[in-house]
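Note that this complex is displayed minus one protein chain, with the remaining chains in position.
Letters A and B name the chains as they come in the text, with residue numbers starting at 1 for each one.
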Amino acid sequence: MIEVVGLRKHFRVHRRKPGLAAAVRSLWHRTYDTVKAVDDISFTIERGERVGFLGPNGAGKTTTMKVLAGLLHPSAGQVTVEGHRPAQRDPAFLERITLVMGQKQQLLWDLPPSETYALNRAVFGLDPAAAARTLGELTELLGLAGLVDKPTRQLSLGERMKCELAAALLHQPTTLFLDEPTIGLDVAMQVTIRDFIRDYNQRHDATVLLTSHYMDDVVALCPRVIVIDGGHLIHDGDLRALVKTMIPDKLVSFTAALPADEVARLGEVVKSEHGRITIRVPEARLREVVGHVLDRAGTDLAVEDPPLEDVMRKLFHTKRAP
Amino acid sequence: MASPSTATPASPASPAAARPRRRLPYYAGLLAVQLRTSLTTAMQYRADFLVQGAMSLYWLGWNLVPLLVLFDHRASVAGWSFEAALVVMANFVILRGILEGAINPSLGAVVEQIRSGAFDYTLLRPADAQFLVSTARFAPWRALDVLGGLALLVYALVRLGHVPDLGQLAAGLVLLGAGLVLMYALWLIVVAAAFWVVRLDNLAFLLSSVFDAARWPAAVFRGTWRVIFTFVLPLAVITTMPAEALLGRLDLTTGLAAVAGAAVAAAIARAIWRLALRNYTSASS
Partner (left out) sequence: MRRALAALPTLCRIGLTEAVAYRAEMVVWLLTTTMPLVMLGLWTSVADEAPFRAWGSRDFVAYYLAALIVRNLTSNWVAWQIAEEIRTGTVSGRLLRPIHPFAGYLGTHLGAVPLRALAVAPVAIILVASSARAVLVTDPVHVAALVAALLGAWALTFALFVGLGTLAFFLDKPMGIIEVYFGVFAIFSGYLIPLPLLPGWVQALADWLPFRAMLGDPVAIAIGRVPDGAAAWALVGRQWAWAAGLMLVATVAWHRGVRRYEAFGG
């Protein structure tokens, strides 16, 4: 269980203008700005929940996650994870959590992942037999066969990410912080990893906090989302409800040869290619529009929620508007 | 972090991971794993063994050049004969071997980690960060340097016709150990600096260069140099005192002061490290 109350994290950053004169001046006189990376955020996450952490770049997501993992000290506020204060870095706490950062790796570069696993086994004081069993399970679920004995630098990005996950989960943590775990991976690998995370969450009743810029990850994994922008929490709740609230429209796609003005009366045209038309329709008019399309012999009818990207864009745009 | 619980040996029976608390067996095991990793890597480059052997000989010879030039025309310098100075030089080679073999290699690993951000993972591990950082990498083939130094030491003592008695030998060993602790403390402070000034890739060179003054008997340096090398950067202590101990020239009080000094230096270094860590966990984004 994760409990955050009034979290603030401020950084003092040295601002320097470009150019030689400014560089020389900075030798003896430095100006500092205060960056409020996280400004008064509160939320509670129960054991076993899967929560998506959304927001534009620089919103404060990674900062919050690092505070939760104990890597950063909060400037103000209280943070409790599994009954511990993360900043104290109590070994008992560190054994319960894991942080996976998609952009940084913990695998030793010149050596096979198996060496990193050996290190983690020793570091977490794992019983060798138990660890071997865990590794066996992970190997099967993630498809690591043949990978763990090759030097990390010889693995592809997707293979490396799978091995990273295994290294991060060897000690069977019950709280997972995942910071862009699928970044740079191909679609098939993203699906594999999503499925794996869901599976792990269900098997171990593990709490999952996920950041991702791939909305598909969030849609697939997280029933609940917390949205952060500019260090502020602007939404915390059910994902579907958020989508409905922000954009109470549906996307209707169909194939039909209809005149443009008729289509325009049905709804706002989003895409029109090779006879396949996608229009945005307010939910209230959905029945009417679908009926109309079917009457006019439209085929391959599909009704979808608007993409999460659109929702996010609207959310941030709304928030930022003066 | 230092929990006062009694040490429980890791029992392989219970699958519900009998996790030993953070005590000596735990850290000894961890050290073993780190050493094994470095050794495995070193084994992959077996040719390096020969290369290192050649380099050890090369530098051993190189280190002797100034000694030979100097003592070709002079019988003694500041009261130290050629053989006595050779003992100091031998200590230098031995400690240098340990520095480059067991201490400095980790520095490269750590600086790289800090720069890439992978250092965060070190902080996420439930072991003391200083320990993990200090044992990150070893260069096992440097043991050849240490062997070369020992050979030189034996040669010098034989030439001198002096065989240290048990007491002198013990004192020499203790003081070499104190020197090692002192070197490590310096190293730790340099690593702590890497947190503040991120782009310090050349730190390893700094340490090696600073260590340079330890080639010579401390008595050789006069005035301000003497003060600097005895108190600020006690390099003279590291190699000269063990030599004096082996040669039976060291008095007990000075020796004890040196050991105490090393302990104090270690404590200061640890404090600076924790400060640096605290700063890192407040300031990094």
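Brief remarks on what is shown
Heads up, the rule we're going with is that a contact is a pair of C-beta atoms (placed from the backbone, for glycine too) under 8 Å apart; a residue touches a chain by one contact, two chains touch by 3 or more.
Since the structure is predicted, the reported quantities are computational estimates derived from the model, not experimental observations.
Note on the undisplayed chain: of the listed residues B:V133, B:A213 or B:M241, the one touching it is B:A213. Touch with the chain that is not drawn comes from one residue among B:V65, B:L166 or B:L252, which is B:V65.
Contact residues of subunit B toward the unshown chain are 51, 55, 58-59, 62, 65-66, 69-70, 73-74, 77-78, 197, 199-203, 205-206, 208-210, 212-213, 215-216, 220-222, 225. Interface residues of subunit A facing the missing partner chain: 19-20, 23-24, 26-27.
The working rule: only the chains that are shown with their structure count from here on.
A straight line joining the Cα centres of subunit A and subunit B is 44 Å long. Across the complex, subunit B is touched by residues 11-12, 37, 62-63, 66, 69-73, 87, 89-92, 94-95, 97-99, 101, 103-106, 108, 110-111, 115, 118-130, 133 of subunit A. In the complex of the two chains, the subunit B residues touching subunit A come out as 1, 3, 10-12, 14-20, 22, 26, 29-30, 32-34, 36-37, 40-41, 116-118, 120-121, 123-127, 132, 278, 281-285.
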